[in-house]
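The complex appears here without one of its protein chains, the remainder shown in place.
Naming follows writing order (A, B and C), and every chain is counted from residue 1.
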Amino acid sequence: MSIQVRYFAALRERMGREHDQVDVFPEATVAAVWARAAGDTPLPTNTLCAVNMEYAEPSASVRDGDEVAFFPPVTGG
Amino acid sequence: MSIQVRYFAALRERMGREHDQVDVFPEATVAAVWARAAGDTPLPTNTLCAVNMEYAEPSASVRDGDEVAFFPPVTGG
Amino acid sequence: MTIVIRPQAFDPWQELQDYQRASKLGASFGATAVFVGSMRDFNEGETVQAMRLEHYQGMTERHLEKICQQAQSRWDMLDCLIVHRVGELRPSDPIVLVAVWSAHRAAAFDASRFLMEELKSSAPFWKKEQLAAGGGRWVEKNSPG
Partner (left out) sequence: MTIVIRPQAFDPWQELQDYQRASKLGASFGATAVFVGSMRDFNEGETVQAMRLEHYQGMTERHLEKICQQAQSRWDMLDCLIVHRVGELRPSDPIVLVAVWSAHRAAAFDASRFLMEELKSSAPFWKKEQLAAGGGRWVEKNSPG
């Protein structure tokens, strides 16, 4: 399955890129998407995850074509 | 002692006037000022009292030259 | 800290724009909380055509200053503005504007609400409604906040 991965803010800077396109096995989780995209880098503490623009847990599963985003705690307002 | 008495809103309309000038004995209270100004009319329930533009109880005493006001519950804002 | 009793209609957003432009607050404030109360055309089951707002000149200003000072002693307010209309009002006319500037949002939220509740429960203003069905009636008491 092909997943579009996006990074924001400090995490985007740390990754050195805005997005990735990764292939994962069916039934893969958000955490598996991270592992595939980031290689050995563990998911930083406090990182928030979203699937198709809705907050999701790392244990949530993804589907082909999903957009998965990773970002630090939000600081708007 | 001479006291300036003022009425506001519904109470002003009920009294049929905006103010009175009354003479009371030394050590007179706000309640005594009312009695002198209003004659037999008892102080309507919920009436608020002020002496020199500060809220006061009917039992508060007044001094020569004071301005005493009577008015219904406030409804601003 | 500014308190204005105004017999003319006012636009609260225009007041705020003018007030803030003239102020020396600069970039010290991070939060502004504002409340505007306006005249509705409907109250307690009746259509209201107009309203007369009476106040106790002198005591009203003094009392509003006192509640501003109370707010200032309880919260880190950088500034506050109260504008209150008196006289003859029409539906949709703004009645009251309360604005608080502070460094952080909790103080602005808390102080603006405190000022409104104190104003409504204790500042000497009185409303008389002119009903569409004819006749006038004094509003007897404010709803709890």
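Some notes on this structure:
Everything that follows uses one rule, which is that contacts are C-beta pairs under 8 Å (C-beta built on N, C-alpha and C of every residue); 3 or more make two chains touch, one makes a residue touch a chain.
Keep in mind that what you see is a predicted model, and the values were worked out from it rather than measured.
For the chain that is not shown, the touched chains among those present are A, C, taking the whole complex. In the full complex, subunit C makes contact with the omitted chain through residues 11-14, 16-17, 20, 26-42, 91-92, 103-106, 108-109, 113, 116, 143, 145. Residues of subunit A in contact with the chain left out of this view: 6, 8-10, 50, 53-55, 69, 71-77.
Note that only the chains that are shown with their structure count from here on.
Centres computed as Cα averages put subunit B at a distance of 26 Å from subunit C. Look at where the CA atoms of subunit A average out and do the same for subunit B: the two points lie 72 Å apart.
Rounded to whole angstrom, the centroid-to-centroid distance between subunit A and subunit C, based on C-alpha atoms, equals 48 Å. Within subunit C, no positions touching two or more other chains are listed.
Among the residues of subunit A, none is in touch with two or more other chains.
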